[in-house]
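Accompanying notes for the structure given below.
The complex is shown incomplete by one protein chain, all other protein chains being positioned as in the whole.
Up next, subunit A:
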Amino acid sequence: MAAAGAEERQMLAQRLKAAVHYTVGCLCQEVEEDKDVQFSKQSIAAISEITFRQCEIFAKDLEMFARHAKRTTVTTEDVKLLARRSNSLTKLKYITQKSEELASSNMEQKEKKRKKSSAAKGARTPGEQEAAVTENEDSNTA
């Protein structure tokens, strides 16, 4: 019984790793164009492995933050706490959160006024454009 559960979990993990790898590939491509470099396949694979493992750390931390606040649902406050180490990230998160709230309320508006919704507004959260800070020059490193 436990073995089947573990196998299922592993298969899910595989799918997720593949999804992460795909997205990492896309993001690396943007950086490639931006900085005029080329990433070797191994380095892209390494970045996606690192990201996947970092997710585990994030997940456990988030769960603990939520539990510390006596909640079972992870909220944006927990995520902001997660990003505390980097100075610029904390500021960025604040802005991003504001846009999240706007985005959520926008989505509700759209549901009601479907006929008038234009393509320009889109479902893309403004937050995605905010976080285009590639090199955190002023991150907490000297």
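Here, a contact is a pair of C-beta atoms (placed from the backbone, for glycine too) under 8 Å apart; a residue touches a chain by one contact, two chains touch by 3 or more; residues count from 1.
Basically, contacts and distances are computed from a predicted model.
Q: From the list "Protein BYPASS-related", "Centromere protein X", "Peripheral myelin protein 22" or "Mitochondrial distribution and morphology protein 10", give the UniProt name belonging to the chain omitted from this structure.
A: The UniProt record for the chain left out of view names it "Centromere protein X".
Q: For subunit A, which residues lie in contact with the unshown chain of the complex?
A: 1, 4-5, 8-9, 11-16, 18-24, 26-28, 30-31, 35-40, 42-43, 46-47, 50-52, 54-56, 58-60, 62-63, 66-67, 72-76, 78-80, 82-83, 85-86, 89, 92-93, 96-97, 100-101, 103-104, 125, 127-128, 131, 133-136, 139-141
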